[in-house]
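Note that one protein chain is taken out, while the other chains of the complex remain in position.
Our next item is chain A:
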């Protein structure tokens, strides 16, 4: 995969060498590499003295952590109660068709990962789509959402 071991060590360096730092380190991996690499988990195990099994358990538990590389942008379609009623699933289908991926999948060019999430706390905008955890799009017009998605390279 060509993950730079120095980058991994740089991230681990920032934290106390204790089990409490585990999740923060894995989150930084996710942020830097767009996934949590196996090499990283192995290194964390050595440095923190935490069994690899535990680290892998944490890695598989949190949805915010991915063990496979995700796209440069994440597109989260909210399927919370309000969004569900306002047609979140149709919206997911339309976006999925445009991007050519199923929910949870990443486009071949690595541009987008499509996810469904349970509630982004913006029910007034339902159905809502969130891109890169910062941009919210009101999704009652799927065409507008698709247009907005094209901005992301």
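One rule holds in what follows: contacts are C-beta pairs under 8 Å (C-beta built on N, C-alpha and C of every residue); 3 or more make two chains touch, one makes a residue touch a chain; residues count from 1.
FYI, contacts and distances are computed from a predicted model.
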| item | value |
| --- | --- |
| The complex's invisible chain, by UniProt name, from "Cytochrome b/b6 N-terminal region profile domain-containing protein", "Rieske domain-containing protein", "Putative (Fe) hydrogenase (Or NADP-reducing hydrogenase subunit HndC)" or "Unannotated protein" | "Putative (Fe) hydrogenase (Or NADP-reducing hydrogenase subunit HndC)" |
| Residue of A:54, A:89 or A:111 in touch with the missing chain, whole complex considered | A:54 |
| Touching residues on chain A - with respect to the absent chain | 38, 41, 51-57, 60-61 |
